[in-house]
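The other protein chains are all here in position, but one chain of the complex has been omitted.
And now, subunit A:
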Amino acid sequence: MPQNSAEALTAQRKTTSRRPAGTLYRGREGMWSWVLHRITGVAIFFFLLVHILDTALVRVSPEAYNAVISQYQTPIMGLGEVALVGAIVFHAFNGLRIIAIDFWNAKYQRVLFYVVIGLWVITMLAFTPRHLINVFSH
């Protein structure tokens, strides 16, 4: 009998697709805006941490400070700045959206999400070309 059930079990296993984990929860705009808000928030936190440390360096040694800051003038850092501004702009606009949800009305959250995306695109279109011209013309 135990042998039988073991056989049945292997037969059953064969029909099984190997996807041990559950599926990803398919949330909508609200969930993904939260995911983006969290990712950009953590990224901004780490940027601020580094930023405070490098600014504090000026009190330790101005030469070291200058060396670090000159590293930031490279094109790679320029592209990084685009990502940083993108993260901050999204976090700021979406933060306003969350305030509106909590203090005003949750009914328009989906519309507001697309308003946030629209404002983000407009801001980035205004910022990115100007910034990249600065970065690459040096």
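Note that in this section a residue touches a chain if its C-beta (ideal position, glycine included) is under 8 Å from a C-beta of that chain, and two chains touch if they have at least 3 such contacts; residues count from 1.
In the analysis below, contacts and distances are computed from a predicted model.
One subunit of the complex is not drawn; among "Cu2+-exporting ATPase", "Fumarate reductase iron-sulfur subunit", "ABC transporter permease" or "Spermidine/putrescine transport system ATP-binding protein", its UniProt record names it "Fumarate reductase iron-sulfur subunit". Considering A:43, A:98, A:115 or A:135, the position touching the chain not shown turns out to be A:98 (whole complex). In the full complex, subunit A makes contact with the omitted chain through residues 5, 9, 12-13, 15-20, 22-31, 33-34, 98, 101-103, 105-107, 109-110.
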